[in-house]
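Got a structure for you, questions after.
Only a single protein chain was left out; the remaining protein chains are all shown in position.
Chain IDs A, B and C follow the sequence of writing; residue 1 opens each chain.
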Amino acid sequence: MNKNRLEAFSDGMLAIIITIMVLEIKMPHGHELKDLLLVLPAFFCYVQSFWFIGVYWNNHHHLLHTVKKVNGKIMVLNMLLLFFLSLVPIATNWVSETEFAPVPVAVYAVVLLTCGLGWTALQNFIEKESDWTPPIKKAMDRQTRKGWISVVLYGAGIPFAFYNPFISEALFVLVAVMWLLPDKNIEKAFSQDRD
Amino acid sequence: MNKNRLEAFSDGMLAIIITIMVLEIKMPHGHELKDLLLVLPAFFCYVQSFWFIGVYWNNHHHLLHTVKKVNGKIMVLNMLLLFFLSLVPIATNWVSETEFAPVPVAVYAVVLLTCGLGWTALQNFIEKESDWTPPIKKAMDRQTRKGWISVVLYGAGIPFAFYNPFISEALFVLVAVMWLLPDKNIEKAFSQDRD
Amino acid sequence: MNKNRLEAFSDGMLAIIITIMVLEIKMPHGHELKDLLLVLPAFFCYVQSFWFIGVYWNNHHHLLHTVKKVNGKIMVLNMLLLFFLSLVPIATNWVSETEFAPVPVAVYAVVLLTCGLGWTALQNFIEKESDWTPPIKKAMDRQTRKGWISVVLYGAGIPFAFYNPFISEALFVLVAVMWLLPDKNIEKAFSQDRD
Partner (left out) sequence: MNKNRLEAFSDGMLAIIITIMVLEIKMPHGHELKDLLLVLPAFFCYVQSFWFIGVYWNNHHHLLHTVKKVNGKIMVLNMLLLFFLSLVPIATNWVSETEFAPVPVAVYAVVLLTCGLGWTALQNFIEKESDWTPPIKKAMDRQTRKGWISVVLYGAGIPFAFYNPFISEALFVLVAVMWLLPDKNIEKAFSQDRD
């Protein structure tokens, strides 16, 4: 029951974060096709951030599935992660408003980095508290590895933003692609666990 | 449990999309009756989009009811559908702000079209994964047919918008009316299934 | 399960409606005490609407408790009620922005009236579909009576707004007070029902 409310609250916040972000896409100023084209770069930012939040929701879903007992520290770490994720829409907005200026892109990278670190902290803590079966452990380790690669690529996005923001953007796209296909091994591990 | 969170997250996003849309109806600028009349066309757009999202919620409710096991692909297809649906409020806003200009109406038709296609993809995938009983299969097939008619009418709305946006609007109203009455056959199929 | 999703979706929309309304209270323009006093009439509007939505949520909670089987018509009527309720924040906003001008107050009365009628329609339909025990029937009849008194007072608020908007406001406060104390009889009826 405990866990259900934590999941429900996290789902609520993630649903709001992801939806509000899309709602903040600025409408084109005129009513011509060229006005629409002008908002396309901004649109790209939103698609990317939508995808990142969606991936976090998906992984959060799997991770909390392995939790047996929620305690205060999990709540605090989860709240911290949600806080970092809640900064994604403003950072996205800033990037799209300034059309990929160096500082906003670097700040976007910092926000993604804090999300990545917040996630890793939550996952590590839950791992210590839970008795994962070997297949889940193995699947989660793959997740951890992907998590660290993401953190490194987000981190690299910070200095590159000042050299050329589009290199940073390319790195973010790389992370997004890496998480594109849902990990079949996790699902297999979970269904083995249920059997 | 798995499925519950998917339903809860989808419900959360749909509730936000539908509510925010209505909240974005611009207030009349003055405080006279004629100021109120000026916002009526915009109001019409919102009622229409509210209805479309409501129908999707209703169908989503039935469709997920038939799912036994959620997997990663269902999650991705569901997220994709939610993404397309989340674009409805901005498109609605653009149509209402420009008072049914051709390009915004065409873009609105495109957004509805992607929603319709996203829906069809999700339904087809779920059909392949699930063992639907013959009555559910039959009811769902009727849904699919209505879905394809909608897609064709939305698609026709795109070129017509450049000829006369009100023809496109008439097509959208046609789709809305087609979905107006909840399909009794589906409910019958589901209650037979439960027995 | 069916019913849970209907409740969850309604709760989601009501939570968003009620929260967004409060969030739209305009901040004072300066940072003096007198700037704060200027927003007090607006604040009063919001408190009132917050209370109305809160009462609807409470009654909705009781009403859906009596539903055994959700069908398509209940969904449509519920969606209609939610649509009317979703108009409360804009109407509230218009009243508070124009400082209780006649037309906005009359429109606010119309919105409250449609909510009241939407509610009555939903309750009557559910009554016909369900087998209410006599104590629940009796408690619900009291609700119905209060509902009709509200509808009459809202209705009276429309013409009075053009004579003196504050008479309309007084009528709305009367309705709010009438619903102020949660009906003990309903709770008693429900607990008798459970025993």
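Definition applied: contacts are C-beta pairs under 8 Å (C-beta built on N, C-alpha and C of every residue); 3 or more make two chains touch, one makes a residue touch a chain.
From a predicted model like this one, the values you see are computed outputs, not experimental measurements.
Colleague: Touching the left-out chain: which of C:Glu7, C:Glu97 or C:Glu127?
Modeller: C:Glu7
Colleague: Based on the whole complex, identify which of A:Ser86, A:Thr120 or A:Thr144 touches the chain you can't see.
Modeller: Selected residue, touching the omitted chain: A:Ser86.
Colleague: May I ask you to list the residues on chain C that touch the chain which is not drawn?
Modeller: Missing-chain contacts on chain C: residues 7-8, 11-12, 14-16, 18-20, 22-23, 25, 27-28, 31-33, 35-36, 47, 50, 54, 57-58, 61, 65, 181-184, 186-187.
Colleague: Under the stated touch rule, tell me which residues of chain A contact the chain that is not displayed.
Modeller: The list for chain A reads 1-2, 5, 8-9, 12-13, 16-17, 20, 24, 71-73, 75-76, 79, 83, 86-87, 89-90, 93-94, 97-98, 101-104, 107.
Convention: only the chains that are shown with their structure count from here on.
Colleague: Do the two copies chain B and chain C share over half of their interface residue numbers, or under half; same or different?
Modeller: different
Colleague: Roughly how many whole angstrom separate the Cα centroids of chain B and chain C?
Modeller: 27
Colleague: Report, in whole Å, the distance between the mean C-alpha point of chain A and the mean C-alpha point of chain C.
Modeller: Their C-alpha centroids are separated by 38 Å.
Colleague: Could you check chain B for residues that touch two or more other chains and list them?
Modeller: 8, 12, 16, 20, in rising order.
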